[in-house]
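As you look at this complex, bear in mind that one protein chain is not there, while each of the others sits in place.
To keep things simple, chains are lettered A and B as they appear, and every chain counts its residues starting from 1.
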Amino acid sequence: MKNNQSMEQNSPRKPLFAALMSTALPGLGQLYNGEFNKAIWLFLLFAIVSVPLVVIIALVLPAVLTLPLVILATLLSIGIWVFAIVDGWRVANRLRDFKISAWQTSGVYTLVFLVCATVILPSTMLWVRKNQVEPLYVPSGSMEPSVLKGDFLFAQKSYNCPNCWGPEVRRGDVAIFVYPDNRNHYYIKRVMALPGDKVTLQGTTLTINGERLNTDAEPETESLGGKSWQVQWSDDVPDETFEITVEPGHAFVLGDNRSKSNDSRVFGLVPLSDIVAKARQVWFSKSDDGIRWSRVGRMLN
Amino acid sequence: MTDKYTDSLDVMLADGLVKSPDDFTKKVMHRISEHADIESSRRLTTRSLIGDYLKNSLWPAAALATSAALGGFQVIAFIFGIWIPATAG
Partner (left out) sequence: MESKFTSADAVAALSTDITGEDSQDSSAQRFGAFVEHYQHAVFGFLGRMGFSQADSEDIAQEVFLKAWRYRRSYNPQKAQPSTWLFTIARNAAISKFSSKRAVEVPLDTVDIAAETQHQPERQLQNEQTRLALAKALRQLPLDDRCAIALFYIDDLSSADAASILQCKTATFKTRLSRARNKLKLILDDRDEMND
């Protein structure tokens, strides 16, 4: 004679419950349906593979791919979420005959939800923003014409850090750093000189370690270390000389919009450790006149 | 439906290929009584009534809807968190 397995509580699965639970947290509905392994994998895929992993891969690939890959990551995570909801519904629909396991209690669901939705997910996103990629909005025009007021950028955070595999600070990088006079703010400027460099600014001519960055023929084009960029000066630049030698552990930064930039000429050198990110790609741009579609996807460094 | 036993095949099929054992009803009722014991051992108390109310009223649905909304918000914040810009002056 058969043993008494079928005497346990029969608790048919309600599709709406499963769908709502997966809405609250991908994988929770699967937990409700008793699919323990699937629940874990869905959550892992959602929390790690969709955004963090893709972003990390984006940083290894050329900068031009950053925007498409972040879009892909977003779509992927939406897809996983929707799958979790629909799959939760469908599987629950089939499970009219279901033996509930001991661990399937409201307490467990709540605990899992709290830990995953309020701790794991937010900290993962914070980690991604702090260590990998952070989106930025530029409200000032101090870096025009390279970066316009109203640009939205992706900045690479795995930059200038000892143990990560990102690039080091190079002269000419458009970098984001902590503003020395108010550490609650980020600033974006171009790194012009590194420790030991001698900087001389005479009028509109910038010289670093004896090398002139611009030419008389094109005074508003500067180049250094293989890179070049446009700068902007107003018409009335006083013919003054500004000289500084960069002390160890610091960098000298200037905004490309030279006459309208609050930079190292004003607030002094920036400690290298305060340089947190390197601008990578514009993902959106909006001026008072509307959306600047031509700037979407533009690379910066 | 079975008023047309037209041939020997029908007779065979209708006759029953397997038989019910003599003590079948007893076996079934025995299993049912075991099952009923489990169910009726819960006495009707105020706590059990509150428990029943909580379980069978709208509370589970309300709790579920709230957590779906809260959780959904967190999920959306996670999905789109990479797009929410900080400011760099």
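Note that a residue touches a chain if its C-beta (ideal position, glycine included) is under 8 Å from a C-beta of that chain, and two chains touch if they have at least 3 such contacts.
What you see is a predicted model; the values in this text were computed from it and never measured.
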Absent-chain contact - pick from B:28, B:49 or B:62: B:28
Footprint left on chain B by the chain that the document does not show: 1-2, 9-10, 12-14, 16-21, 24-25, 27-29, 31-33, 35-36, 40
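Simple rule for what comes next: only the chains that are shown with their structure count from here on.
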Whole-Å separation of chain centres (CA-atom averages), chain A against chain B: 45
Sites on chain A touched by chain B in the complex: 1, 4, 7, 17, 20-21, 23-26, 28, 47, 50-51, 55, 70, 73-74, 77-78, 81, 110, 113, 117-118, 121-122, 124-125, 128-129, 133-140, 142, 152-153, 155, 176, 179, 185-188
Contacting residues of chain B [partner chain A, same complex]: 27, 31, 34-35, 38, 64-65, 67-72, 74-75, 77-89
